[in-house]
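Note that one protein chain of the assembly has been removed; the remaining protein chains are unaltered in position.
Now for subunit A:
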């Protein structure tokens, strides 16, 4: 192993850069969050309208739209980041993000309904959608930093 220390350091830097390349190509793109948020709001509006044809059209649009978004993501996936890079902390962060948005939506929806406000579900969905559209990219940034901070080798 007679290589100069500077070469060893450059090799380690290359390893880190390649990891960053993998992580960056694997993050959920920003457009995904806005698209899903918009679909959720449209679906809620359709359901809460209580107009049969609008409920039907909204449901179909939601299902097809969500399927298209997921298919677009899967078809362009060319690499799967190692699951150990995300780790328990990353998974808990994702679950926490989803849990907070769900709790906000439910609490606000029930509160508005109890107060006899018109269209409580739609109104409750607006902050949830905003949370997804603006919070999703921030979640990705956080997960990126987390994955890049992991040791270069091993599952620690």
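As a convention for this text, a residue touches a chain if its C-beta (ideal position, glycine included) is under 8 Å from a C-beta of that chain, and two chains touch if they have at least 3 such contacts; residues count from 1.
Here is the rule we use: contacts and distances are computed from a predicted model.
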Hidden subunit of the complex - UniProt protein name among "Cytochrome-c3 hydrogenase subunit gamma", "Na(+)/H(+) antiporter subunit D", "EF-P lysine aminoacylase GenX" or "Transcriptional regulator": "Transcriptional regulator"
Touching the absent chain when the full complex is considered, from A:79, A:92, A:117 or A:130: A:79
Option touching the unshown chain, where A:21, A:59 or A:141 are the choices: A:21
Missing-chain contacts mapped onto subunit A: 1, 3, 5-6, 8-9, 11-19, 21-23, 25, 75, 78-83, 85, 87, 149-154, 156
